[in-house]
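Sharing a structure below in C-alpha cells format, with a few things to ask.
Every protein chain except one is present and positioned as in the full complex.
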Amino acid sequence: MPEQPTGAVALTVRSLRKNFGKFVALDGVDLSVRQGERRAVIGPNGAGKTTLINVLGGQLVGDSGSVMLGTRNLMKKYPHQMSRLGIGRTFQISSTFPRMTVFDNMLSAHVCSASWWFSLSAGRLKRIKDEVMSELEIIHLDRMADQVVEDISHGDRKRLEFGMVLATKPSLLLLDEPTAGMGLQERHELIDLVLKEVTRRKLTLVFVEHDIDIVFKAAEHITVMALGKVFAEGKPEEIAKHQGVQEIYLGG
Amino acid sequence: MEGVTLFLIASGLTLIFGVSLVINFAHGSFYMLGAFLTYQLYPHILYRTVPGFYITIILCGLIVAVLGLLFEVLLMRRVYHTEHLMQLVVTIAGVLIIRDLVKVIWGVNEAASPVPDALAGAVVIGGNYIPSYQLAMVAVGIVVLILMYAALNYTRAGIILRAATDDRGMVALLGINQAYVFSGVFFVGSFLAGVAGGLAASFEAVDYLLDTRVIINAFIVVIIGGLGSLSGALIGAIAVGVLKALGLLWVPEISFVGAYLLVAVVLMVRSFRRSVE
Partner (left out) sequence: MTEANPPSRPLDVDSTAVNWKLTGVLVALTAIALFVLDPRSVFAITEVMIFVLFASALNLVLSYSGMVSFGHGVYFGLGAYGIALTVARFDWPIWAGLMAGPVLATIAGLVYGFLSVQLTFIYAGMLTLACAEVTFGIAHQWFSFTGGESGITGYVVTRLGLSPEMFGLTVLIVVTVSLLLLWRIVHSPLGLVIRAVGENPMRAGAMGHNRKTIQLIAFTISGFFSGVAGTLYGVFHGNVFPDYVGAQFTLDGLVMVLLGGLYSFSAGIYGAVIFKLADNIVSHYFELWELVIGIILMSVIILSPAGIAGYVNRLLEHLRRRTHA
C-alpha cells in the first residue's frame, strides 16, 4: 500500500505557459505536488512533459505563470540556482561526464554540491573517498569505479546519473524518462532502486515515463498531459478508469 | 575594391562553416594560392588581354578548388567526428604547411600580376576618375553574386547545400551522402577563395604572409554578417569595406582596432539578444 501523501505542498505550478515561436508547448499548466509524494507525468508525444521538466529544472524559462518550491518563486532561475535550492534532475538522454571515470563522476557530484567546491585542498577529496564508494555501491557501480563512462553501457550510465543526482542531496527529484531505452528487467530494477532511495531519503519525486507498467508501479498520483495542458489528474486507479485518458492513448 | 575580394573569400568561408561547422583557417591560404597561381600562369595565357585574365582566374580558381577538395577528402574527413578544436588544428596545420610550400616555390619577395592593358585606364563617372580595373572587379563580384544566388536557389546541388546549412540531419534523411555535400562545399568555397586571390593579385602585394592578413579580414566580415549566412557575408564585406575606407580617411590608427571593436560589439549584442530569448 502506498502511503497517502500528507505533507505540505512542495511544488506549485500555476498557469505556466511556454511557447517556441508559434508552437505552444505549455498552455497554462497547473500542478501541485505534496512533500514526499511520488508523481508521474504521462501523456502522448508532444504533450509538453519534457518542456515542463525543463522549466522546473531551469533549463528553459517559462513565458508566464509561476513555479513555487515551498514559498520560493522559481520562475526565471538558472539551473544551478535550482540545484542549490534542492531540485535534482536527470535528463532524457543521460547526462554524465563521459571522459571521466565512474568514480570521478560521482566525486564531481559530491564536490559540485559541496559548500567547499572552490577549495584547493586535495585532502578534501581524499576524505570523501569512502562516501563516494558507498554512493556507488547503492547504485551497484562500485565494481566499475575505474571505468571510463564512455565505455560503460547505456543502462549503467542512466543509473550513474541517478546516483549522481542523489549525491547532490536534493529534496525534489525530477526524472525525465528514467527507464527509456532499457530492457524490461533493467527497467524494473532501476525503478525499484529509485523507489527504495526516494522512500529512504523521504524525497518528493516527479517523473515523466512512457512505460505504463512502471508508472503504475511507482506513482501515487498521475498527471496526464495533452497538448500543453493538464488533461487529467488522480490516483492510478482513477486514471486507469478515466474515459478520456483511454481515448488519448488508444483512440488518439 | 577590397570589398569584392573580401565578399568572395568570406562567402566561401561562411558556406563551409554553414555546412560542415568547420572554421577553415586554411581558407586564406587557398586565397593566397589563387593569387600566386595567377601570377604564375597569366603570362602563359593570352598575357595582358582581358579574356586571358578571366580564363586565368577561373582556371586558378578550379586548381585551388581541387586542392580544397583534396584537403577535405584526405584530411578534414578524418576529424569531423572529433571535437571542433581538433578540426581547427588541422586547418591551422594546413596554413603552416601551405605557407612554407609557397615560400619554397615563389620565395619571400612580393609578386605582382599586371592589370590587363585594356583595363589599365580609367573611366570618368560623375566627374571622378574610376580605374577600369575596379569597375571590372565590381562586375565580377556582381556576376558571382548572381551565379551563386541562382545556383543556391535553382539547382539541385544548391538547394541541398542550403538544406544542409539549415539542418544537417535532414540531408541524411533525404538519402543524400553527407560526405559528397561536405566535399562539394569545400570545392565551391575553395574555388571562390582562388578566384578572389586571382583578382587580388593585380592590385595587392602578394607575398607569403597574405594568408593571415586576408583570413583575419574574412573572419571580421563573416562574424559581422553572421556565420553561415551568405547575405550576411555581403553585408559584412560592404560594412568592413566602408569602415576601412572611412577609418583610413579620418583616423588611420583606429581603422584596424575599429574593425575588431565592431566584431566584439556584434558578438556581444548577439549573445545578449540570445540570452534574452
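A and B are the chain letters, set down in written order, and residue numbers restart from 1 in every chain.
Heads up, the rule we're going with is that a residue touches a chain if its C-beta (ideal position, glycine included) is under 8 Å from a C-beta of that chain, and two chains touch if they have at least 3 such contacts.
A quick note: this is a predicted structure, and the numbers were derived from the prediction, not measured.
Among B:Ala163, B:Ile216 or B:Leu243, the one in contact with the hidden chain is B:Ile216. The omitted chain makes contact with just one of the residues A:Ser32, A:Gln59 or A:Thr199: A:Gln59.
In the complete complex, the residue from A:Val148, A:Ala180 or A:Leu227 that touches the missing chain is A:Val148.
Summarising the interface, chain A meets the missing chain with residues 57-59, 78-80, 82-84, 88-89, 91, 95-101, 103-104, 107-109, 111-114, 116-122, 124-126, 129, 146, 148, 150-151, 161, 164-165, 168. Along chain B, the points of touch with the absent chain fall at residues 23, 75, 78-79, 81-86, 88-90, 92-97, 99-101, 103-104, 212, 216, 219, 223, 227, 253-254, 256-257, 260-261, 263-264, 267-268, 270-272, 275.
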